[in-house]
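Pasting in a structure now, in structure tokens, and then I'll have a few things to ask.
One chain of protein is taken out of this complex; the other chains stay put.
And now, subunit A:
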Amino acid sequence: MSFLSVNLPLVALLPFFGAPLAAFAARYHRLASAWTAGLVTILSLLFLLPSARFPFNGDTLIQSWDWIPAAGLEFAFRLDGLALLFALLILVIGLLIVIYARYYLSDRDSMGRFFAYLLMFMGSMLGIVLSENLIQLLVFWELTSLTSFLLISYWQHRQDARQGARMALAITGAGGLALLAGILLIGHVVGSFNLTDVLAAGDEIRAHSLYLPILLLILLGVFTKSAQFPFHFWLPHAMAAPTPVSAYLHSATMVKAGIFLLARLFPALSGTTEWMWLVGGAGLLTLILGAYTALVKHDLKGLLAYSTLSHLGLITLLFGFSTPMATVAAIFHIINHATFKASLFMVAGIIDHETGTRDMRRLNGLLKYMPHTAVLAMIAAAAMAGVPLLNGFLSKEMFFEQAVLASDTSMITWAIPVLVTLAAAFSVAYSIRFIHDVFFNGEAKDLPKTPHEPPRFMKIPVDLLVVLCLVVGIAPMLVAGPILAVAVSGSLQTATPDFSIALWHGFNLPLLMSVIAMAAGVWLYWQRQIIYRLHEQLNERFDGKAVFDRLLSQINGFAAMITRRFDKGSLQHAALWIIGTAVLAGVIGFANQSAPLFGERALLPIDAISLMLVTGLIIASVLTAVLHRQRLVALITIGVVGLIVALGFVKFSAPDLALTQLSIEIVTIVLLLLALFFLPQLAPAESDKTRLWRDGGIALLAGGAVSVLAMAVLSRDFMPISGFFIENSVPGGGGTNVVNVILVDFRGFDTLGEIVVLALAGLGIFAMMRGLKLPAPKLDFSGRDWSNDPHPPIMQTLTRLLFPLMLMVAVFIFLRGHNLPGGGFIAGLIASVALIAQYLANGIDWTSDRLRFDMHKVIGFGLLIAVMTGVVAMMLGYPFLTSAFTYLYWPVVGKFEVASAIAFDIGVFLVVVGATVMILVQLGKLTHEANHRQQQEQK
């Protein structure tokens, strides 16, 4: 197994492993988590780079493992040019963000938490871009929604952060659901979730009748993630995040995930009229809306947020054009936007950090305080405006060219070049504002801090990005050409069209549009006060957030109304709903049944003893229900019910069940008696008579329905599947008691589950009783003092004599269990009864002195033995819990069978003893302590 066959999953998963490390490292030193995050990012990058040669050779690297093959799920990763470009952007810009954030975060911010979230987010993004399987892609997609929620709400104490994060999560989460539906439909059409198959099946998808639903659903996912109109409004509110987060999420990652998906599914979905109108339309609207709003925002980050919207719109519009050259321009602009927008966000963060405000009405004339930052900002903003010699200019020229080309296709589309020039003019205007308003334009007004240059290393990431803007702008083909070419071929899944990006293309229409946009932009900025006034009159009339909030509060109100209807905070009420629903479901089931209610099976004759016993059971049950307020009496009658049930098991050929029921009955009654000590002996009468009648009615209905159902089954013949167990019990399990063989052998795994449940119940009870202090009632229910007699001597003596005998019975029952009625469960219960009898007869102190087992350990030991028998089988190469047996010849005893299932049964035995005794002894101790306290009080 070579490194290049496993490295891609590691690239995506490393940050997830690094996240807890970063959180953990923060314990030792504040900056240790930043170092961890940086090193993890570099490591991820090093894992990625060796496979970069595949895309450059024109190959696609695919690494896949089966996950749930039946559901078409593979754990599959792919690396083509598009994935490589995005992975590089995510990692390189991520690394710069890590450096920047280390200086940005203040002492009060938890570094560990920040970098842990950031790494998880980075891993999710890498997962999206490197996924081969669409379902897996969606999993990572949802993970970005969740982790970005954590990042945006990083300053949890701020309400706007919490609200912004919630809005981002709600909208991108809803989009994720739509995307899931779209992906499932694609899988249905193509028959595979693997991108290789999906991308090759573009014609098939486009010709399919489900194409439009697929497109709509996928675009819903894309538009919500990439904040395209009309889902754009979450992005500006997400600006409440710390600036490094904004710089990362809104330049190279989160919002680019949607764009990535457009590029990724381009061969499968693009090229139709629907695609052009939907994608292009949303892109154009977002482009113009974002550019206009960016100019009128006074918040530095608000300006950048809307400018991000506008640039995302631009890229979306380019994909909407659906031509190979437009794709080249789109991907080129993805690179450029990531570089200049990340640096601008970082500059905004520096300004915020050093001055204490982001309000451009107060920030002025910062040039003399921070000249270095000012230069960086100017270059980056010029790139955003599309000034020649910078990367933004090149992609904008290409964009204009594509807009002009698109306008040839039909009559209406002549508007496109006009509109994009208008948007470009606004983008020039807000870029000028970013520079002029902040660094020039007079003196700063009452800043919270005296501004100065930030620490040197805070600027280094910005330096690097700005240099990149320049270098790409001057020598595009040399620097960005190769990676752009492979990325485009990855997106198109065909050869890249010939393109040549150059500064000078001669005098043509795009150049004219650029000049017009520049001039118009300067004029717009000059006239900005008029625009502000106009905007204030229109202000917030179309506020997405208000609509969202109203919708949210309506949904919440609706949910609260439903909840109020069903959940009145009352167990009785809830139980009524549950039982009522069950009865209703049963009645509907019966009503829809056309077959006769009862079958033809020959019934057994009734004998006098059975009749008597069942009559007794019915009387005892009814008495329990009627007399439940006299609790001691009800306890006695319910004991009668349990005993008759045990007798019934004897009658109907189930000796194992009878033994179990009998011993459980004893334990249960002792338990309830102990508990009853602390509860009122008599319950008050219920005032609500109608409720009694209503409950009685429901109870009768339920009972009647169950009776009819039982009879409907009992009167029919059936085909049991038990033949297998009966036939294989001796040859396969080595035991003649089939019930026991099923428990410890055939269905051993189930039994393991059952004893785990029992162990958990025991431990849960132990946990609940810790610190539990209940007052002992002073008088019994008849108003008499409790008897102060010590433990009755005859019972004491007898139980002590009986103890070894009972244990012997337990051992006997245990040993014969495999062949005759008995086994671990029953033996465990008998042993428990023997132990509990000692506690009852001799008192807690006396018994605890002599019985020094810690029942926790007994339970643990039992579970360990049970699991070990399974593990041993596994180590020998058999499935978990496979049993083996052999026969030994002992003197006197004769032929004796030894099965590994016996070891399993010992585990069962120990868990049953441990749990049962622990429960009862804990409860007994409670009584004991309460009595003790009371006696002391009396003294």
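The definition used in the following text is that a contact is a pair of C-beta atoms (placed from the backbone, for glycine too) under 8 Å apart; a residue touches a chain by one contact, two chains touch by 3 or more; residues count from 1.
As a convention for this text, contacts and distances are computed from a predicted model.
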_Considering only the chain that is not displayed, what protein name does its UniProt record carry among "ABC-2 type transport system permease protein", "Xanthine dehydrogenase YagT iron-sulfur-binding subunit", "3-isopropylmalate dehydratase small subunit" or "NADH-ubiquinone oxidoreductase subunit 4L"?_
"NADH-ubiquinone oxidoreductase subunit 4L"
_Option touching the unshown chain, where A:I474, A:I516 or A:A702 are the choices_ = A:A702
*Out of A:L571, A:L801 or A:M875, point to the residue that touches the absent chain in the complete complex.*
A:L571
_In the whole complex, not just what's shown, which of A:W67, A:F678, A:W846 or A:F885 touches the removed chain?_
A:F678
*Using the touch definition up top, pick the residue from A:I638, A:A776 or A:I865 that touches the left-out chain.*
A:I638
*Over the whole complex, note the residues of subunit A touching the chain we left out.*
569-572, 575-576, 579, 601, 603-607, 610-611, 614, 617-618, 621-622, 624-625, 628-629, 631, 634-635, 638, 641-642, 645, 648-649, 651-657, 660-661, 664, 667-668, 671-672, 675-676, 678-680, 683-684, 686-687, 695-696, 698-700, 702-704, 706-708, 710-711, 713-715, 718, 720-722, 725-726, 729-730, 736-739, 742-743, 747, 750-751, 754, 757-758, 761-762, 764-765, 768-769, 772-774, 819-821, 825, 829, 912, 915-916, 919, 923, 926
